[in-house]
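Working notes for the structure below.
The other protein chains are all here in position, but one chain of the complex has been omitted.
Chain naming follows the written order as A, B and C, and within any one chain the residues start at number 1.
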Amino acid sequence: MSDQLYQERIVTLAKSKTGAGKLATPTKSARRDNPLCGDRVTIDVRLDGQERIAEIAHQVRGCLLCQASAAALASVAVGRDKSGIAEIRHDAERALGREAGEAGEPFAAFAPVKDHKSRQECVLLPFEALQDALA
Amino acid sequence: MSDQLYQERIVTLAKSKTGAGKLATPTKSARRDNPLCGDRVTIDVRLDGQERIAEIAHQVRGCLLCQASAAALASVAVGRDKSGIAEIRHDAERALGREAGEAGEPFAAFAPVKDHKSRQECVLLPFEALQDALA
Amino acid sequence: MAGTHIMSFDVASVRRQFPILSEIIDGRPIHYLDNGASAQTPLAVIDAVRTYETTGRANVLRGVHRLAERATESYEGAREEVARFLGVKPMEIVFTGGCTAAINLVAYSYGSLLKPGDRILLSELEHHSNIVPWQLLRQRSGVELDMIPVTLDGRIDLDTLPKLLTPRTKLISLAHISNVTGALLDVRSVVAAAEQVGAKVMLDGAQRAPHGPLDLPALGIDFYVFAGHKAYGPNGIGVLWAKPELLEAMPPFHGGGSMIGRVTLAETTWAPPPRRFEAGTPPIGPAIGLGAACKWMAGLDWTAAHAHEMALVQRLMDGLQTVDGTHLFGPAGLQDRYPVVSFTLDGVHPHDVAQTLDAFGVAVRAGHHCAQPLMERFDLDGTTRVSIAPYNDNSDIDALLTGVQHAARTLR
Partner (left out) sequence: MAGTHIMSFDVASVRRQFPILSEIIDGRPIHYLDNGASAQTPLAVIDAVRTYETTGRANVLRGVHRLAERATESYEGAREEVARFLGVKPMEIVFTGGCTAAINLVAYSYGSLLKPGDRILLSELEHHSNIVPWQLLRQRSGVELDMIPVTLDGRIDLDTLPKLLTPRTKLISLAHISNVTGALLDVRSVVAAAEQVGAKVMLDGAQRAPHGPLDLPALGIDFYVFAGHKAYGPNGIGVLWAKPELLEAMPPFHGGGSMIGRVTLAETTWAPPPRRFEAGTPPIGPAIGLGAACKWMAGLDWTAAHAHEMALVQRLMDGLQTVDGTHLFGPAGLQDRYPVVSFTLDGVHPHDVAQTLDAFGVAVRAGHHCAQPLMERFDLDGTTRVSIAPYNDNSDIDALLTGVQHAARTLR
């Protein structure tokens, strides 16, 4: 048995459910589906006057990786704008081995997904939804 | 070298060109194409009062086997009706190993084609055209 | 090896014929329970294709040289083998690029004979491959689609047939066996109902063909399709069978070499079936492989093989019931079902179940199984699906159960 993929940190992130739910009065929201696996993420954000995220919530119908990624994203999103989110996406891409360089926290936790190409989209789906919402 | 297919009898039949040409006043004619190889046979017949073949002519645009078969057919067709032609077709089918039994003359000459499935249609094409004309 | 004692079916000797089953991957043998997606292939198939590639490779039908004669003979021999497997005549078999390609052929060609307002009846449990081609046809030509609902235990609900069938219903196209629930269709009832309104019946046999020879004429249906790769054959080959008078009436779908009578710039005439539907160089090697697969299947004792498969289903169901929070989705018993079993595990996403199983060397499929309407209907995120072949054994099921227990313990 070598299910290195589900290391404690990822499971803990997912179970934390940070940011899970809906916003009462979102400025923007977006939903993204992964047609191959059926994962679905909806993200609500409330923006401040400078287009920075003041509040964020996500509903994930998807796997543990997707949940963990949404929670990680929610934990660092507040106060960032579009380009700030693009920046932390680099951390996720680095953790997955899609970009060179060392991944910052909390996305370094996703390093075990590096060897599971078919699951990498699960980690990126919350970013896709959030970036859609901010676009 | 083992081109047993083109044995002298077949080559001789083809070169005989028995019945090659057109009839001035055919009662019936029919043309048949083999779409796979492009062979084309046109057969003219003049029938007597009992629907028997009084005169026959063929134009073959095709290979030596087709020419030989048309010549062989022309050499024995006169005096036969539809069922008489069906009968000699059995000789051809027997020579090709598609039916059990010994092939009568002149079609026994086509026995070498038994091992060349892809060429058997060449031998049968004149029959198809003649049987169309008589149908 | 476990399982060899069940019903005198010698699973070890079957396993030995499948090279991949003795591979060690990442230090572990393979417990391959993803047969519904793609089955493994026996040496007999691999060798048949290799023999073609190394001793008789050429294009078919048009060549006079001996490699071409060999290739043509092997290709047409494969058609005979497939026909024998289905209990039909070789000239009624059309080779296609796959099961999906075969359904598309019917949807484009037979579909072009339908008129706006004609209706096609499908079910809510169909695979996307038996839904989307008809939606595309609807867009092209204005036919209407009706959907038979699915019962709580994952069967096509035939009780609704009288209500759904209309005089405009021209075709009923249904999965012979569901790729999600394993439910076997009651073909007799469908054919009887179809006759009432004069509709044709097509069966999507993708999940049935891997479980042994068929007698299509006895089923009374009009069209049958299946995929080579799910029936132990190569990829890139599928089969359409149709009643000869239907094939005769159908216009061509793809245009190209071999499907023509005569081509002129002004117009072109069509070859008779099956050639009319096999435009271009056909998938010769894959067809030869599928012929070998059908021959291989015909050589198994399917009474014993099926009993073996269903004993594994029972073992699986019994085992899953001991794991807290598992729910079977599909028929509860072994009656009228085939060895495809879907389940969910409360609090754990199917992909995480499947991923955990992979760590135990167990290959299953998780997700929507290309049956999104069914998932939607039952509000499911997906299921974990175990699909069993004759070469599976108790150790496969036991490894799976261990993995499911682990997932239940660690992921929620």
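Things worth noting here:
Following the convention adopted for this analysis, a residue touches a chain if its C-beta (ideal position, glycine included) is under 8 Å from a C-beta of that chain, and two chains touch if they have at least 3 such contacts.
From a predicted model like this one, the values you see are computed outputs, not experimental measurements.
For the chain that is not shown, the touched chains among those present are A, B, C, taking the whole complex.
Check C:119, C:337 or C:365 against the missing chain and you find that the one touching it is C:365.
Across C:14, C:99, C:143 or C:388, the residue that sits in touch with the chain not pictured is C:99. Considering C:40, C:207, C:342 or C:383, the position touching the chain not shown turns out to be C:40 (whole complex).
By the touch definition given at the top, chain C reaches the unshown chain through residues 19-20, 23, 25-26, 30, 32, 34, 37-38, 40-41, 46, 49-50, 53-55, 57-59, 62-68, 96-101, 103-104, 107, 124, 127-129, 131-136, 145, 147, 227, 229, 234-237, 252-260, 262-265, 267-268, 279-286, 351, 354-355, 357-358, 362-367, 370, 372-373, 376. Taking the complete complex into account, residues 1-6, 11, 36-39, 61-65, 67, 116, 119, 122 of chain B touch the chain not shown.
Contact between chain A and the unshown chain involves residues 33, 35-37, 116-119.
In the analysis below, only the chains that are shown with their structure count from here on.
Summed over C-beta pairs in contact, the chain pair with the top total is A-C.
The centroid of the Cα atoms in chain A and the matching centroid in chain B are 77 Å apart. Separating the centre of chain A from that of chain C, both taken as means of CA atoms, is a distance of 37 Å.
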